[in-house]
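Structure, as structure tokens:
The complex is shown incomplete by one protein chain, all other protein chains being positioned as in the whole.
Here is chain A:
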Amino acid sequence: MKESITRYQFISLVILFEFGSSIIVGLGLEAKQNAWLVILLSMIGGILLYWLFTRFVSSYPDTPFPQVLQIVAGPYLGYLFIWVYIAYFLYIAARVLRDFTMLTAQTILHETPLIAVSLLFMLVVCFACYLGIEVIARTSELFLPFILLMGGLFLMFVFIMDLPKIHHLQPFFNQDIGEILSFVFPTGVTFPFGELIVFTIIFHHLEDPLKSFRYGVTGILYSGTSLLIISVTILMVLGPMIAMNSTVPLLDTISLVNLQGIIQRLDPIVIIIMVITGFFKITIFFYAAVAMLQYLFRLPRRDSKGLIGFMGILVIILSILISPNFVEHMKEGLDIVPIYVHVPMQMIIPSFLFLLLFIRNKRNNQ
């Protein structure tokens, strides 16, 4: 039986995926007062990229992405691309896992060893992948209202406390346009919007794959707007300098809330958002890698326990070996990965494939 995903489920997957890590570490905060502009421009760039990703599904609506790769790029080059993307998705899954275990260790579990946290996290991710995309999608649909509620509570309490100060956002446009664009590209566009390339694996599960562009853009608009509001709120509360240097600005913001001694210590709100959105981000990346491997090995979902377990252990090891400490990890994530990993994977290869697809469609029409 083919697993199918409804419209709501797809949109909530996109939103939770976009929220994963970006809502916690803050988006565009390096741009200081111009963060809102950076997020807005990144979102537009992200939508353009997403349009590119959906081109393949509109030509081959019911075909899994790895198969599309082999059709478009030919069997050998396609095979190579499949492995490249598997490696890419696993690498990003490991990076995000590292992000979240670090953040968890910093915020709530100060003395628990990292490996224990990542082991438990990965166990849940593997369980989700074993159950399949339909179950993951239903779960995302179930959790989305809670995350939105938590975000709403965050905003409500921060504004009730009258914490945001408009002067933190001034002066506008204190940087020249080139500097602003340097935040948009490559960092802003690729993270988190360009990462939506992973959804190419899921498109053919949609009830109506041809509408994937419309649904995805709805998701991007909702999540982008929410991220914009959250980022601007954080900036207005903490001020540009603290916001930029904080590891978990959302947590720092909410810890300032203290309403008459009754409503205080709202850290659980941020922890809940962090764990749940992080779970979906890792799960989707990991699922994409697993789904491609299942396609390569012709393994049915119910028989791939061993494969999933093995890949899970691989991701845990990778997440630990990826960098010796948090500072280096963040530095890599912000400076090296976007240019040398994200840009080729999210822009160059898809554009190349799109070109091939375009030529192919032209030839078929003649």
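Keep this in mind: a contact is a pair of C-beta atoms (placed from the backbone, for glycine too) under 8 Å apart; a residue touches a chain by one contact, two chains touch by 3 or more; residues count from 1.
By our rule, contacts and distances are computed from a predicted model.
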Seminar exercise, completed: Record lookup, UniProt, unshown chain, options "Peptide/nickel transport system ATP-binding protein", "3-oxoacid CoA-transferase subunit B", "Phenylacetate-CoA oxygenase subunit PaaA" or "Spore germination protein KA" -> protein name "Spore germination protein KA"
Exercise. For the chain left off this view, which of A:Leu40, A:Leu77 or A:Ile108 is in contact with it?
Worked result: A:Ile108
Exercise. Taking the entire complex into account, which one of A:Lys165, A:Arg265 or A:Lys331 touches the absent chain?
Worked result: A:Arg265
Exercise. Of A:Leu77, A:Leu114 or A:Leu131, which residue touches the hidden chain?
Worked result: A:Leu131
Exercise. Which of A:Val275, A:Leu299, A:Leu318 or A:Leu356 sits in contact with the chain that's absent?
Worked result: A:Val275
Problem set entry | Given A:Leu120, A:Leu259 or A:Leu296, the one touching the chain that is not displayed | A:Leu120
Exercise. Tell me, which residues in chain A touch the chain that this view leaves out?
Worked result: 6, 8-9, 104, 108-109, 112, 116-117, 120-121, 124, 127-128, 131-132, 135-136, 138-139, 141-143, 261, 264-265, 267-268, 271-272, 275-276, 279
